[in-house]
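All protein chains but one are shown at their positions in the complex.
We call the chains A and B, going by the order they appear; numbering starts again at 1 in every chain.
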Amino acid sequence: MTASPKVGLFITCLADLFRPSVGFAAVKLMRDAGCTVEVPRAQTCCGQPAYNSGDRKDTRAIAEQVIAAFEDFDYVVAPSGSCTGMISKHYPELFEEGSQWRLRAEALSAKTHELVSFLVDVLKIDHVEAQFDGTVTYHDSCSGLRELGIKQQPRQLLGSVKGLTLQEMEEAEICCGFGGTFCVKYSDISNEMVSHKTECIGAANADTLLAGDLGCLLNMAGKLKRQGSNVQVRHVAEVLAGMTDLPPIGEEH
Amino acid sequence: MNDVRNKSIAARSEIFSDLKRNLDIGDEKAREKRVRERLSNPPRNLIPERANIPHSEQIALFREQIEAVSATVEQVAAAADVPAALASFLRDNNLPSRLRLGSDEALNALPWNKTPNVDVQTGRAVPEDAVSLSRAFKAVAETGTLILLSGADNPTTLNFLPDTHIVVVSAKDVVGTYEEAWTHLRETQGKGSMPRALNMISGPSRTADVEQTIQLGAHGPRQQHIIIVDDL
Partner (left out) sequence: MEIRSPQFKNNAREALVDENLQSALGKMRTGFTSKRAEARARLPEFDDLRDQARDIKDHTLAHLDLYYEAYEEKVTAAGGHVHWARTAGDARDIILQICQDENAKLVTKGKSMIAEEVALNDHLEEAGMEVAETDLGEYIIQLRQEPPSHIIAPAVHLTRSQVEKSFRKSHTHLADDRNLDEVSSLVNEARQVLRQKYIDADVGITGANFLIAETGTSIIVTNEGNGDLTQTLPRVHIVLTSLEKMVPTLEDVSTILRVLARSATGQEFSTYTTLSTGPRREDDPDGPEEYHVVVLDNGRSAMIGSEFQDMLRCIRCGACINHCPVYHAIGGHSYGWVYPGPMGSVLTPTLVGIDKAGHLPNASTFCGRCEAVCPMRIPLPKMMRHWREREFERHLTPKLSRTALGFWAFLAKRPALYHLSNSVLVRLLRVLAFGRGAIGSLPLASGWTRHRDLPAPERNTFQELWRSGGYE
């Protein structure tokens, strides 16, 4: 590893649009760990909406764009397990074996990491300097958990946040019902799933819900809000970076 | 039947030609060799370590496993002790003292004259039979599973029709794994040959089809009792 690894932040379309503070929290965490962080302008989205709708052609075009924009960095880091999984697990499969694009996709895949896993597994960070007075519960987002094996990393770092108590919920590993376009295409089923999730969140008696993926967070925050719940919702990076002075997701700024 | 028969023959050749077309056949001779070798000399796959223990512990493991699925087990020292053990089991469980068993030599050679109250009948089970007695070919420790073979010695109906099934197994027939049982099976039946029915049984019949509540005695025996005989 070079003295100051050069990291390309894949901001993700949802953080770009809804929650820039997640991006700044990610930048702070990585800079504190000694990284140089840049944000290529030529990025839009990882392409999952097209990929999961069966549109291979557009997916490939978007993937090529991401590969070209990020391949010069030492690492590519995204504050999302879902987008990271797309780049690291699915991009290579989009291209024919042995083709130039396949090789470039594989090279990118090898250096792409989800934010918290990057901090813990790659940079070997075992604690953060942050304070958060409250009880939090953590939802394991599906792609991060099952595609990337992210489970203990966020808990380890949260354990080092002063004043923070982690209260696990039941069925933390069960899908919240977001699923990208699923939540609008099958909104009734999605609603049943997120309702079950908010029940589990409520039963955990935490005052803040954390997770590592904005899709899930917007879904759960939107449901909690509709139900009149007092549980606040934040991306885990905000708490780890000590950037919690901004209002939580779904509260007025 | 002819029409259906012909259709089946046509279907067979269509299916085989589809398979051959869709499969990545490559070197046909090599494929055939791989299949021939696997069938004539079946390789063992990964075998769990659980039952890789001394024989006495295998017996204990077998007991533990099958008792966990509601079978009852007792161990006696000698074949001569079996009738008395049986008689007291029947008495303790308020069961009729009539017993159905096949022509198994070892079972028929037991000293039944010591328990004149027990009425022993031979042959396949009939619906009226309440209690049956079989001898297991093997007992597999890893999951607490009895292996019984069909035939005149231990007819299959004994395993399923009566409410209570009692199984005698020789301690030396307790093995660790299924694979060990298959090795013995090939020795007794010949390679590639099977009895008409081979029953692997772990405990009495059960169902969980109503609200996932486990209920014993769905269709087969409500009760399974096993007598392990040290010297049979």
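Keep in mind that, in the parts below, a contact is a pair of C-beta atoms (placed from the backbone, for glycine too) under 8 Å apart; a residue touches a chain by one contact, two chains touch by 3 or more.
As the structure is a prediction and not an experimental result, all values here were calculated from the model.
Visitor: From the list A:Gly8, A:Pro92 or A:Gly179, which touches the chain that is not on show?
Guide: Here the residue in touch with the unshown chain is A:Gly179.
Visitor: What residue numbers in subunit A mark contact with the hidden partner chain?
Guide: With respect to the unshown chain, the touching residues of subunit A are 11, 15-21, 23-24, 39, 41-45, 47, 49-56, 58, 61-62, 65, 142-143, 146-147, 171, 173-175, 177-194, 196, 218-219, 221-223, 225-226, 246-247, 249-253.
Visitor: Touching the absent chain: which residues on subunit B qualify?
Guide: Those residues of subunit B that touch the unshown chain are 1, 4, 7-12, 14-16, 18-20, 22-24, 31-32, 34-35, 38-39, 42-46, 48-50, 65, 68-69, 102, 123-125, 127, 143-145, 150-152, 155-157, 159-161, 177-179, 182, 185, 192-213, 215, 217-221.
Here, only the chains that are shown with their structure count from here on.
Visitor: Give, as an integer number of Å, the spacing between the C-alpha centres of subunit B and subunit A.
Guide: 53
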